[in-house]
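A single protein chain has been omitted; all remaining protein chains appear in their positions.
Our next item is chain A:
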Amino acid sequence: MEDRGGNDVPASIPSGEQMVWADVSPLIAAACNDLHDGELIHGENFNLFAAMSALEIMDPKMDSGMERNGFHSIEEAIENGAAPIPLSLDRTVDVQRCIDVMDHLLSCEATWHRGHSLAQTVFSCLYLLRIERTSTHPLLHSYCRIMRSTCDVVITAVSDARTHEEEDFFTTAYSLPLKGDGDEKCLSLLNSVEETVSRQLRACKAQASRKKLCDGRGLELAKKHVMSCLSELGSMSKSVEFLRSNAGGPSDGEIECRTTASGKQPFGFDANINSRLSAPTPPRAIQILSWKQAIEFFEKLLNDMDAIFSLPLDLSLENILQFLVQFQKSQPDLVARAHLQLLLVQDGKLYGKYSFHVVISRALVLPEGTSDQAFQENEFVVQLGQLTINLIKILCTNNAWQRRKLGKILQDWGVISIQLELAFRREFDEMLKVSADEILFTRLSKRLIVWAEEKTYWIASRFLLLGFQLELYSPKEYCMVYWYMYVIFVNLLEKMQMRASYPVDDSRRKGKKKRDLAKDVGLESGVCASSSCMLLQCYVYISEGLTMMLAALHNERQIFKISSPFNSEHERFIQHFELLQRANVPPHISYHLFMESTTHVRISNVVKHNYFREVQRILASLRGSFAGDSNKLLELHQLEQVIEHNRIALSVIDQVGASDPSLEIRFEFQHHPFFPVAVVKRS
């Protein structure tokens, strides 16, 4: 038996006092021979169940301490020359190798962002693990310092935002040396190194600057920083040819998966050196992103950051919610989402500047005579402020998390609307010690209720729409989903219209920011609100049209009908809308009602009703009001496509006869993320 431990017990493992280590291998081997199959030798306290949880030694999935023919420790690796400083005595080679290390570190960082452990990615770098060694090599040293403090900054941001899930991102750093004295000054360190480098090594100038904002005095600065980072990434990409030709590395085909621009293997990395630190998770085999992928990753991250920094700071809550929905469409990375959340909600204030009662009062257009103090202290306003903060935070999370949480907070919003309804008159009478003008209180609290209800329906609609993005609905369920969406949109529209109808009494507004507020409110309840209402009206018609079309197809063709022996249609209805029903959003909605409104629908009714034609009319008039808003114009175009195709499909079905067995009907989301197009084919 070949073994390194041998039969000799190392002296550093002492036996007990007056005791020795006796070799029992032969005894055990002989005893095992005498055992029957399945027999165990164990004590009375033995519990098979507990024994099952034992960590299996030498199992690569469980045993993080396994030796993998690598170095036993960082020190041993360094002593064996795995991370030489300088990287070469030849200065040109030294620079080339240094760039390889930087490139690989960048790939490691991107891989870490994608959800792998810090220990197996960035901190597989021996230079980074013993950063003090690099002090004689200013370029490498500053890069390592920057890398370390960047990781620290990112971890802090993500942990503060608390929107990460375990599989998203490893914020746990275990015992890795993440913090170092003077790391906060790393940018100036970097600057001085860059100056030196650009003097000494012109060819490598582009490599020295690093991305990421370590600090930022205002969004303008941050934007500038992002721009310069993007241009640096651009020049890095341009340097590929140069670096590759110098290195004489592998061929183009192979280079795609390499982690350095030159295509060479970098010095000073050992993916297994930290495997014991990643406990309790067993070390997993990971693939570091290629250099090219890493560059793309950071370009996307920087572009997302740029979108965040471009957000104007005087937005109304409505616009912020819209921005969040729009921003999420680009599927931003966790780090970008965390930063967005931190920017929006700081110290319980919007942008760290406006209290949420101010944000709410802006949206309400408070009637004259409302005492700010009393409004601010009103318990409902406080609660609504808190709910709004939660809503913003939730909208910064990933889609699955978002939907889960939105479903949960619906309840809170539903409850507060009811409470408001019940309590407003009495409460406001006491709180707002204004002359006993009953009309004023009624108006104010009415507005508060309408606002809260509007938000409730908005949350409900977002909840339902996210179901499409997460692919939670099957075609057989589309009918009930669009029916529910239709109901929600109708209610949301009603509330929005009520709010838009408030008189804009800017002449009577008071307060320091009079002009700002007036402008903001005027804009919101004027043009913007009316075009948002019209767009929503389109949603209403399309949802209704789709519901009816699907219902008619159920009724006349028996397709898209749930006929599973396991889940009845009623059960699926409950599964999908339980949270909405529980929150009473909207009230008095039931499966029964759904059945009632869909069982008798025929294709001929749907054609006659012409829901889609209505939409076309509205869309045409909307174009002008969204001029300049490319996102909105894109959506209008998408909706037009949906309408047009469905209208044609509908008339084809009607002409051929819905019950014609040669018709093949499918619904596809090729034009719009949540409104499908009926594809009709004759076989």
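As a convention for this text, a residue touches a chain if its C-beta (ideal position, glycine included) is under 8 Å from a C-beta of that chain, and two chains touch if they have at least 3 such contacts; residues count from 1.
Simple rule for what comes next: contacts and distances are computed from a predicted model.
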| query | The chain that is not shown, which UniProt protein name from "Sm domain-containing protein", "Ubiquitin-like-conjugating enzyme ATG10", "V-type proton ATPase subunit G" or "tRNA-splicing endonuclease subunit Sen34" does it carry? | reply | "Sm domain-containing protein"
| task | From the listed residues A:Asp23, A:Glu195, A:Glu256 or A:Glu596, report the one that touches the chain absent from this view. | result | A:Asp23
| note | Across the whole complex, the chain not displayed is touched by chain A residues 1-7, 9-10, 12-13, 15-16, 18-43, 46, 48, 50-58, 65-67, 71-73, 75-76, 276
